[in-house]
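With one protein chain removed, the remaining protein chains of the complex are shown where they sit.
Now for chain A:
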């Protein structure tokens, strides 16, 4: 390189360009990661196909796919916004990625915006895939798409807050273990594939307050039963979102 190559000419790229580039990078990192794909794509797909095809769990009256598809969509949101985001962000923190980006022209809020956008992009890909598979399995959804959208957004906000809270406060290994464990527990006890009414009444009412239960039950009310807007579930998700994002904003440590 010739003389004058390094002559200072500093400057930040325009914000929209930075956010777009960061979103693209974050999404590529996620799609390139095998364990993440297992959580976000393979497990939800397998569960949808397996439990629709084989009568393992009594899903009540009607086609089992009509019961399962909303739950699997809730699971997909949780896998990306909570589990995947917690693990990825935990390791980015551990490896100094968040620290290094903190010295770049990208403001922190723009980094978090890009992370959120990357989660949304991934969710869109998941939903397209899972919806196509559900239709192939004979799914016949009902209800208002806008209600579905609102529930998905609230669910994403709730799970992101909790995932970032975990990633920003625990050690990366602890986050990895805890995020996977929580994923598994909520998969079983969150009304995703096992209807909540299979549990004892007392347990049921507690489980119903979990974000994944609120999301899967809410989506089911709309998509399976044609409800217009399940306000109770939306409210539960909103509370989780406020608590989770608030705590994450307060306790998140960048290093």
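The rule we apply is simple: contacts are C-beta pairs under 8 Å (C-beta built on N, C-alpha and C of every residue); 3 or more make two chains touch, one makes a residue touch a chain; residues count from 1.
Everything that follows uses one rule, which is that contacts and distances are computed from a predicted model.
Considering only "Outer membrane protein with beta-barrel domain", "DsbE family thiol:disulfide interchange protein", "Efflux ABC transporter, ATP-binding protein" or "Heme lyase NrfEFG subunit NrfE", the record for the omitted chain gives "Efflux ABC transporter, ATP-binding protein", by its UniProt protein name. When the missing chain is restored to the complex, the residue among A:87, A:106, A:151 or A:196 that touches it is A:106.
When the omitted chain is restored, the residue from A:25, A:149, A:174 or A:206 that touches it is A:25.
Counting the whole complex, the residues of chain A in touch with the unshown chain are 1, 3-13, 17-18, 21-22, 25, 28-29, 32-33, 91-92, 95-97, 99-100, 102-107, 255.
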